[in-house]
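All protein chains but one are shown at their positions in the complex.
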Amino acid sequence: MQQYRTDLAMERVNDFGSLSGVRTENATLGAFSRNIVQIENEEAARQLQKPCGQYITFHTQQPKLLSSEEKSELAGLIAGSLRHLLPPHGEILIVGLGNRRITSDALGSRVTESVLITRHLKDVLAPAIQGRLRGVCALSPGVLGVTGMETKDIVRGAVDHVKPSAVIAVDALSARECARIGTTIQLTDTGIQPGSGVGNHREGLTKETLGVPVIAIGVPLVVYTAVIVRDALSILLSDMEDTQDSREAAADSLAQRILSADLGEMVVTPREIDELVAALAQIIALSLNIALQPRLSRQEITMLTHETL
Amino acid sequence: MQQYRTDLAMERVNDFGSLSGVRTENATLGAFSRNIVQIENEEAARQLQKPCGQYITFHTQQPKLLSSEEKSELAGLIAGSLRHLLPPHGEILIVGLGNRRITSDALGSRVTESVLITRHLKDVLAPAIQGRLRGVCALSPGVLGVTGMETKDIVRGAVDHVKPSAVIAVDALSARECARIGTTIQLTDTGIQPGSGVGNHREGLTKETLGVPVIAIGVPLVVYTAVIVRDALSILLSDMEDTQDSREAAADSLAQRILSADLGEMVVTPREIDELVAALAQIIALSLNIALQPRLSRQEITMLTHETL
Amino acid sequence: MQQYRTDLAMERVNDFGSLSGVRTENATLGAFSRNIVQIENEEAARQLQKPCGQYITFHTQQPKLLSSEEKSELAGLIAGSLRHLLPPHGEILIVGLGNRRITSDALGSRVTESVLITRHLKDVLAPAIQGRLRGVCALSPGVLGVTGMETKDIVRGAVDHVKPSAVIAVDALSARECARIGTTIQLTDTGIQPGSGVGNHREGLTKETLGVPVIAIGVPLVVYTAVIVRDALSILLSDMEDTQDSREAAADSLAQRILSADLGEMVVTPREIDELVAALAQIIALSLNIALQPRLSRQEITMLTHETL
Partner (left out) sequence: MQQYRTDLAMERVNDFGSLSGVRTENATLGAFSRNIVQIENEEAARQLQKPCGQYITFHTQQPKLLSSEEKSELAGLIAGSLRHLLPPHGEILIVGLGNRRITSDALGSRVTESVLITRHLKDVLAPAIQGRLRGVCALSPGVLGVTGMETKDIVRGAVDHVKPSAVIAVDALSARECARIGTTIQLTDTGIQPGSGVGNHREGLTKETLGVPVIAIGVPLVVYTAVIVRDALSILLSDMEDTQDSREAAADSLAQRILSADLGEMVVTPREIDELVAALAQIIALSLNIALQPRLSRQEITMLTHETL
């Protein structure tokens, strides 16, 4: 069993309590809260199995319970953090990761469908609007099993052609706690790591592999069943065992005995996953539009968003 | 926690070992196997929490690994059992249960979309084909939360109007073991019970509520997360406790402590659920067409199936 | 060729100029306009081939060009007219007509998916909210070719059980002019007539067939190709022929010669039909929620709308 199987830096930090080289900061913002984790040195990175950099996590209640105004407010908060992570000028390439035919892995693809694409419009629009547009393009390449190509290789082709100042990669994540499904949105300037995401990317999308900064936006949409069983066992054993270490080892060995091969690949997901992914894609696409097009009004964004053919 | 949370009679029988008033029969049929459970008296029914009647269960490997020929063969086997459960004459009403917008609950609805509907064609077809057609109609009413009406009440309206000789109800089930998801197809002449199915029907569809025999076809498509955790705990405790009874009680109480309210409603499902439901709907619709239209050739079935408007 | 093949009363009235027994009224309402046609006697009804009653038509620009605020405003206007047509008390049954698997015919089905369903909640909600809820239920029965049953017969079963004070039927219509596709919303207190709608209902849904008032809401989503060709020929012939009557006859006979059987069933539709239907379904569902639940706040409507299972 994979040791942690969470893509959330925050969940890993919580496991460790305080750790040298890690700074955290929490804020309540109306109905939402924001947690910032800064991993500052390689030793902390090694222990947390997460690269050095910034991880900004927003928490919300279930998106279906948010009013239109609250969704809009949440998108505005995310946009505020995004702006800090992005270079101020240059075109942006948005990459929707995951497999669009598997609902729990389709978030990235859905976001690219709703974001305002402007790169091809710069020559055809009226000068009045043209000067206020940031060039944005998007790609949803599909997963390795569907294309036969590493995602990184397809994206690199586009990066070489477009020469954006940054890439924004959107992906579905796995978490360790069911309560995080659909309620946690993580931004990071460390890109996408190998092995992360629902679809388990074989190779990463990072500044090293693509040559430009990569901002990643992710939302947990599944928990692996194996993780839940293992955690249940760990709680149970806390009654019986003396130290945390021996408890964890016992839980691992029990979990291995109990879990069939099948179960490890099964995922836990809410039944209304289709609706949940739709709501999150809408919020994230709006936050991208706000962050990337600060000089357009909402009305202008709406009108341009529908020029889809 | 609901005691068992499996809709499969066979899983319940397996828990009990031999039980008076229950007859079972197993057969291997090429690449598939078939298990028949006959619950013969009220005492057995009470213990198993399943009404008296016949439960026929087919087992297959994952549908995506079946060739077209094997799918066709499996459909033929199911059709053979269906024919024994159905009255020989009269029109048939097929009811697709569940919520079509939630993939793991959409099997019933998908089957009604692919089955050959003939009731409205009887007057318009050439006499040569007309005399060989059994009248079939179908309804996919949607769940209580979507319609505001009990499924049973909508179906009863259609039964009163059509006066079929039997109803066939198709539904997604929950199982206790992940290995059963998509690999087990259960037929029964006892109809649909209250509280069963992924969508947890509040009221049943049975001969008592509808006035005509109700044959149910179901396939497990989810396992409740709570069930998996509880079963893991039970295995674990088998090392420590003396008797089965005390073990089960301890597992229940531990599970209750560990499981958050959230988790109880989370479901375990394969990631490729969309594809799985499509394959199963195709197999079941074909088995219905074979069972209900024995006097039509495959070519005739194909041509008529596409007259959908 | 069907004589008119438009479901819009307003298009028929326009063909006739002034007609005794028909009153019309036009209003501009911000960015929208509203046209009311009142057919007051049988002679006018016969000439227009539309039953006596009220037809209220709203006009908008393409829905994709509307901002969220404008959509909300349009929904409010439609709700205002709906309230006048509906009985003040009693439960309401909403019927989504058409075939959900054919996008241009799926409007009715999509609306029922987004409307607030309350009938089953009346017993479970807190008294504070319960007293302010109007009971609403919904059914999307599917078309004759998919169910084998006349829509009217399925709906009548539900009406007999629920005993609503009125039925609201939502359907996709055909128009004569392409410019009306997606831009015209017609309300009428005359119900659904036989032969109308994209799916061409064989039997109507009216006060006569269902026993309660039937309010119909429809939006043109296709124009039959045959209609376009015929109208083009009619314009052309206006150069050459003396009288309108001989011109129309000549156009009919030419159209018949030119049109293959195929073409008559082909429909003209915008390429972005999927997106158009989604936007319209959202507007109409919102207008229904406003009209039917005047004592709920928007926030309460949102929260209740998502209780879909």
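Just so it is clear, A, B and C label the chains in written order, and each chain counts residues from 1 on its own.
Everything below uses one rule, namely that a residue touches a chain if its C-beta (ideal position, glycine included) is under 8 Å from a C-beta of that chain, and two chains touch if they have at least 3 such contacts.
Here the structure is a predicted model, which is why all the values come from computation and not from measurement.
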Discussion item. With the missing chain put back, one of B:Ser33, B:Gln49, B:Gln130 or B:Thr302 would touch it. Which one?
Written reply: B:Thr302
Worksheet item: Taking the entire complex into account, which one of B:Arg46, B:Lys64, B:His84 or B:Arg202 touches the absent chain?
Response: B:Lys64
Worksheet item: Of the residues listed, A:Ile117, A:Ala179, A:Val212 or A:Ile301, which one is in contact with the missing chain?
Response: A:Ile117
Worksheet entry | Residue of A:Gly108, A:Pro141 or A:Pro270 touching the missing chain in the full complex | A:Pro141
Worksheet item: Taking the entire complex into account, which one of C:Ala9, C:Leu233 or C:Ile290 touches the absent chain?
Response: C:Leu233
Worksheet item: Since one chain has been left out of the picture, which residues of chain A touch it in the full complex?
Response: 99, 101-102, 112-113, 117-121, 135-150, 153-154, 156-158, 160-162, 199, 307-309
Fill in: Interface with the unshown chain - residue positions in chain B
64-68, 271-272, 275, 298-299, 302-303, 306, 308-309
Worksheet, complete the sentence: Even though one chain is not shown, chain C touches it at residues 101-105, 178-179, 181, 198, 222-223, 225, 228-229, 232-233, 235-236, 254-255, 257-260, 262-263, 265-275
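Rule of thumb we're sticking to: only the chains that are shown with their structure count from here on.
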Fill in: Gap in Å, rounded to a whole number, between the CA centres of chain C and chain A
42
Response to the item:
Taking each chain's centre as the mean of its CA atoms, chain B sits from chain C at a distance in Å of 37
Practice prompt. Would you give the residues of chain A that are in contact with at least 2 other chains, written as numbers and ranges?
Written response: 271-272, 275
